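For this depiction, one protein chain was excluded, whereas all remaining protein chains were kept in their positions.
Up next is subunit A:
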Amino acid sequence: MKDFKSQPLEKRKSDSKKVLKKFPTKVPIICYKDHNSVLPSLEKDKYLIPKSLKVLEFEQIIRKKISLGEKEALAFFVNEKLMPKKDSTMDEVYAQNKDEDGFLYIVYMEENISG
């Protein structure tokens, strides 16, 4: 993600515009692992996700990508600090939290709720 955000703001802005125009039913998400997390990294960090998808459904996509066992729990943080409601749509999360560059940044980490 560091790589992604190190691109100039103007470039990112025009990229997000372009991709939103091309895919009007999707939200552009940059998803990566939190620096403290011990989980595997994602191979790709750029995702176009249907607006109507729930946070929980997006979570399932990511779970599969990092081959998370069904006994392990995953936590999402939008902009590294906000826990989105699991039943919010990606569109809602995007509308409320998108970056000035037009992308939505989500980090993931393990969630060790249980013993």
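Definition applied: contacts are C-beta pairs under 8 Å (C-beta built on N, C-alpha and C of every residue); 3 or more make two chains touch, one makes a residue touch a chain; residues count from 1.
One rule holds in what follows: contacts and distances are computed from a predicted model.
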{"item": "Name per UniProt, for the chain absent here [options: \"Geranylgeranyl transferase type-2 subunit beta\", \"Autophagy-related protein 3\", \"Peptide chain release factor\" or \"Transmembrane protein 231\"]", "value": "\"Autophagy-related protein 3\""}
{"item": "Absent chain, residues of subunit A that touch it", "value": "19, 23, 26, 28, 44, 46-50, 52-54, 56-57, 60-61, 69-75, 77, 80-89, 92, 96, 111-115"}
